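One protein chain omitted, others in place.
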Amino acid sequence: MAWNRKLLRVDLSKGTCKAEPLNMEWAQEYLGQRGLATKYFVEEVDPKVDPLAPENKLIMTTGPLTGTVASTGGRYSVVTKGALTGAIACSNSGGYFGAELKFSGWDMIIFEGKSPKPVYLSIEDDKVELRDASHLWGKTVFQTEEIIKSSHQDPQIRVSSIGRSGENGVLFACVVNDLHRAAGRSGVGTVMGSKNLKAVAVRGKSGSGGALKDAKGFMAATKAAKKVLADNAVTGQGLPKYGTQVLMNVINEMGALPTRNHRDVQFEDARKISGEAMHEKRPTDGKTHLVTNAACFGCTIACGRISRIDETHFSVVNKPQYWGASGGLEYEAAWALGAANGVGDLEALQYVNVLCNEDGFDPITFGATIAAAMELYDLGILTKEQIGLEAPFGSAQALVELAQMTAQGIGFGKELGMGSARLCAKYGRPELSMGVKKQEFPAYDSRGIQGMGLGYATSNRGACHLRAYTVASEVLGIPVKTDPLVTEGKADLVKAFQDATSVFDSAGVCAFTTFAWSLADLQPQLDTACEGDWTMEKLALLGERIWNMERLFNNAAGFTAKDDDLPPRLKTEAAKTGPAKGLVNGIDKMRPEYYKARGWTPEGVPTKETLDRLGL
Amino acid sequence: MKHVIIGNGPAGVVAAEALRKADAAAEIVLIGAEPEPAYSRMAIPYLLEGNIDESGTWLRKTEGHFARLRIRELQARVVSMNTTQRKLLLADGQFETYDRLLIASGSHPVRPSIPGIDLPQVQTCWTLADARAIASLAKPGTRVLQLGAGFIGCIIMEALAARGVELTVVEMGDRMVPRMMTPKAGGMIKQWVESKGVRVLTGKGVQRIAPAGANPGLLDRLAQAVGVGAKSEASGLTVTLSDGEALGCDLVIVAAGVAPNVGFLENTGVQVAKGVLVDSRMQTTVAGIYAAGDVAEAPDLLTGAHLVAAIQPNAADQARVAALNMAGREAQLPGVLAINVLDTLGLVSTSFGQWWGETAQNGGAGTELVDSANHRYLSLQFKDDVLIGATSIGHTEHVGVLRGLIQTRTRLGSWKDALLKDPNCYMAAYLASAQRAA
Partner (left out) sequence: MQKSLHIDANKCTGCLQCEMACSYENHGVFNISKSRIKVFNFEHAGRKVPYTCTQCSEAWCMTACPVDAIRIDAGTGAKAVHEDICVGCKVCTIACPFGTVNYIAETGKVQKCDLCGGEPACADACPTGAITYVDADWTGLDKMRAWAGKTDTQPRATA
């Protein structure tokens, strides 16, 4: 079987850990990871719960293909009610932690309550215990991992932890594993911090996949699927060579690269912070910024970037701890820290990106919050005195210092730690926060890629590119090319992407496989691994079921159709340059079409008919 | 050329094979004193545990192995030799001549001079014959007192525990395996062993062994009078410890150390200290006579002091070097590296080289990581930026590189500081510095 059939329930208030059988009926309806953990979550948690209250729960979860030879089969997710959004949150991460959790014999961990003092969870197969973490509190992600590995005398332990930002209540704190992979969005790390849970340390020696439904078939299916990835231009060539940064110049040319808090849609220095630039030799030391590409567990794509900051750069002078290679830059971070603020300094962006990993906060929300702060500064609403330094658009110095302040909870860094929605509201300009459901946009301007606007508006975890990556279709022509500048057909497109992605996120594999894989490539891998009959029809329905389950939770939490909307800038201020010049996003046209396609009422509520059809 | 090898343990066997590989034409004689095929004493504990039968202890398992290599096996005991005539006198009165000789006669267990040490229920655990005797005496519930908790004692202990005996271990040293483990590590092993139901008495010796019911000494009588003494049982023994405690038991296993088998070398010109002194080519003080294995006393790789390192990897290395030299080739062993691995009732420990470290004045530095609750321990000792010794408990992955780093005297450079900070990264340090992989 592909599941371990076992979950770990940790009551942090009482300090207890206990094993429970996995609900295998639910597994047949929700598969695993995002779907199955969210099912547990919505069954057990009041939608109205304060995200930072002990009554909120936090689930770390694997999928059935996590910890198998399926390509990219190393994913895990953190499911909770997001601290940033107040909506259902599910943040997905690669690295090695997820596979190790699977190898330790558990499918998921449900954390409930709040520990009276800092603790970390230690798992070595069935040997599970909460240990004192007072010596880890106040430490960075990097230090935490190092101390745990050293004190356990085991360099092979995998650690997932929060940094100081998660302790300090930064609302967009991540849970970081393997130093630079993160369950990044919606403030899942903030929830973890609110529970006084510093880290989870896992060593799995039990392994997985001992009783797959059809082991021989599984080996053949995964091999065939790997070939599909290798033969595809994006997953076989573009991503290994340039990483997600392959997109920087492409999206800029499309006029869909949000710049200076979405005032512009093209960034004049995009090339300087692009994947191509990372391959160029620096004049200072003759080395390239990029050291190598790297894979997460089981991944045959290897899009990850490992880079080295120029030792002479102002951000790291006299800081040798930042001179070594580290993770980044990926496209989203390069955009959020760079174009979004008008900063074209690649080295500064990587330094800030490392700080985000080191202290565990989401570079997308952080970068976009800096963009909002810079606009408030530009408008004279925030002053140098309030911020503590000059913060004009384009200032790498300001970006670097504000990142350090946010990481450590110093001065204006505390206000930045609220995220852009709360920051802009506090200073009387809520419309300047570029996001949906209090979560900031990622790196695609929806005036130039219309479908993304609908995807952002209706994403269950707030603005997000990973719930419906219509860029694939609208830009890259995967699986079919659609016109990025029109709204026609986008409702169905978004729904199809949302449902399919729900399946991928529940399987244990990476969303990036979908550049090459369709559900038809995933289906044979699941069907040979998992007991039960996993047809295309069953999977399609399962994806839609997960989406609607999340929607029901959000509706019960108080979200309405009004929250499925974009900031006024994107609906009223037309793109100034590029192919989308003169265009705004047509969200108000697409939304009703989408609700209809979903089988929801005009108010965005799933009809009884829809719920019955999905078995909800 | 006729090569004669005294002793058919691992050193003798490896040397014989290496000789054949080096010289296809030579005559090779392998002399063993025991009636069984060449076997490994190291395998005896596993025989006692019942994991293998006697054939499982044989050093070579292929039928006709020695005959195929034209190695003549000779069961005999050498009682003396004439180095001028190059002739060995055997116990049956026969002579065996040689051109080149390898002394690989091994060692024998020491029986300390304690009253009662020769009683029939007092056993050493060294030969297959010993093993058979122990197997017949040590049954589930048998009260066994083991004298000595050194390296060999600990290996035997595992086997005895597996036989379900009621076990008490008495060790003179202040901790278990005192000559292999740091004080902390020895203490952790003791704690572990005790948690598995073995009684361990350190810092104590055995004063007297007597049949139970025999006239007890004054102290025993006193002890029994106040009710702290052991109950006498007809078939058993009473063992009196150095602190006066009297213990009842059915079987005493003596594991109080071993001594090289050098008796037959008296007045031969072959110089013996504790073992047979050899140079880096494994040649003794008499040209043409070599020694290897437990009987040889060679310079230590690190300290230069002569030592007997009774472990098979060392025996094999020495045997190979001796054989090459005997065959007229040039080969040297820069020194002996003491390495040990132990499994005490499931707790795996290792020690390497100069595990006790070096003084700071001499460039020494070290680090020790202790996790008693989880039974993990790691100590690394350096001289300048070279690893010279290590001790571990609970580490079973890639531990061989500790030998690699010490043996090759790898300069660790900046990795030394990394190791002092976190000794767990020894594998990375090895790959980076010894293999230049990073």
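Details
Here the chain labels run A and B in written order, and each chain numbers its own residues starting at 1.
The rule is simple: contacts are C-beta pairs under 8 Å (C-beta built on N, C-alpha and C of every residue); 3 or more make two chains touch, one makes a residue touch a chain.
On a predicted model such as this, the values are computed, not experimentally measured, just so you know.
Taking the complete complex into account, A:Val291 is the one of A:Val291, A:Leu476 or A:Ala574 that touches the chain left out. Touch with the chain omitted from the figure is made, among A:Gly324, A:Pro392, A:Pro479 or A:Pro602, by A:Gly324.
In the complete assembly, the contact with the undisplayed chain comes from A:Lys226, out of A:Lys57, A:Lys195, A:Lys226 or A:His465. Listed by residue number, the positions of subunit B touching the unshown chain are 10, 14, 40-43, 46, 51-52, 56-62, 311-313, 316-317, 320, 339-341, 343, 346, 348, 350, 352, 396-404, 407-408, 427-428, 430-432, 435-438.
Interface residues of subunit A facing the missing partner chain: 67-69, 71, 96, 99, 103, 156, 179, 203-210, 226, 230, 237, 240-243, 279, 287-288, 290-300, 302, 304, 306-308, 324-326.
We adopt the following convention: only the chains that are shown with their structure count from here on.
Centre to centre, using the average C-alpha position, subunit A and subunit B are separated by 57 Å. Here subunit A touches subunit B in the complex through residues 146, 149-156, going by the rule given at the top.
Residues 369, 371, 374, 376-378, 394-395, 397, 422, 424-425, 427-428 of subunit B are the ones touching subunit A in the complex.
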